[in-house]
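Removed from the display is one protein chain of the complex; every other protein chain stays in position.
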Amino acid sequence: MADALAASLQPRLSQLNADYARAIDDDRLEDWPGYFADPCLYSITSADNHRQGLPAGLMYADSRAMLRDRVAALREANIFERQSYRHLIGLPAVLGETEDGVSAETPFLVVRIMRDGRMDLFATGRYLDAIVTDGDALRFRERVVVCDSGRIDTLLAIPL
Amino acid sequence: MADALAASLQPRLSQLNADYARAIDDDRLEDWPGYFADPCLYSITSADNHRQGLPAGLMYADSRAMLRDRVAALREANIFERQSYRHLIGLPAVLGETEDGVSAETPFLVVRIMRDGRMDLFATGRYLDAIVTDGDALRFRERVVVCDSGRIDTLLAIPL
Partner (left out) sequence: MADALAASLQPRLSQLNADYARAIDDDRLEDWPGYFADPCLYSITSADNHRQGLPAGLMYADSRAMLRDRVAALREANIFERQSYRHLIGLPAVLGETEDGVSAETPFLVVRIMRDGRMDLFATGRYLDAIVTDGDALRFRERVVVCDSGRIDTLLAIPL
């Protein structure tokens, strides 16, 4: 993709990713499905699984309704009381144009903050995105979350 | 706020934040007050205190003169010899327009590097900013630093 065209999309993708991360870290999970198109594809997988073409073991949703169900389940489980998260989303790389939008890849790092103040590296990885325009807004048609580490059992706690 | 307008401000906010972080990490603390309007509001608090509406316990300044005093105190204490810091500032989220500028929220992560080379996660959190234009430049009218962790005693060492 021409560098100039890719660069022209950088600011909008930055804003989209910043808003997305803020919804999760502010614990406004009910806003999170709104960043996706409907239908959509959201999945969380590991780099090893992704490389081998294995299905996403950890989380899969193909509509906003499924994303909302996921949030409802998290609220019921009430896991959030004990810890918080901080997403640091890296610079988006615009990869190319798709039929109705663009594809992009964006690295991320998530820090977990325990209630007693301890912090640890929770997850790193990259988002593989297909992004479409919806009026003035951008939405994720696809967001495949590829975690670098295979230690992903605890990831079930939050959306990434 | 319309996505397109927010996106148009992204590059300028990115540059402002990049310059701000560089002044601190390069130990050019004397340049740091220059990123603020005068008068201003700069404070450091924890997420818990912020959520409960409690006053910022850790640091508070409402003018460039107070920020300069703070830097002078740090220089006198000479704490900087033993360690350095690296700010990784995330993508700014433009939130809306204010009377004389914009409001934004931006996540951050700070790594501390000890003199023997050890590194640790020092702080994560978000900046809640009110930004105004000052001729060609942007300045912080307000920068409220909300640290995710409540373990903030050692944060006294540097501006965040």
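When the chains are written out, they are named A and B in that same order, and each has its own residue count from 1.
Heads up, the rule we're going with is that contacts are C-beta pairs under 8 Å (C-beta built on N, C-alpha and C of every residue); 3 or more make two chains touch, one makes a residue touch a chain.
Keep in mind that what you see is a predicted model, and the values were worked out from it rather than measured.
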item: Selected from A:Ile44, A:Leu109 or A:Leu160 as touching the chain missing from the view; value: A:Leu109
item: Among B:Asp25, B:Asp38 or B:Asp62, residue touching the chain not depicted; value: B:Asp25
item: Residues from chain A at the interface with the omitted partner, ascending; value: 2-4, 6-8, 10-11, 14, 47, 88, 90-94, 105-109, 121, 124-126, 148-151
item: Where the unshown chain meets chain B, residue by residue; value: 10-12, 14-19, 21-22, 25, 84, 86-89, 91, 109, 111, 113, 116-121, 136-138
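FYI, only the chains that are shown with their structure count from here on.
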item: Distance from the mean Cα position of chain B to that of chain A, given in whole angstrom; value: 26
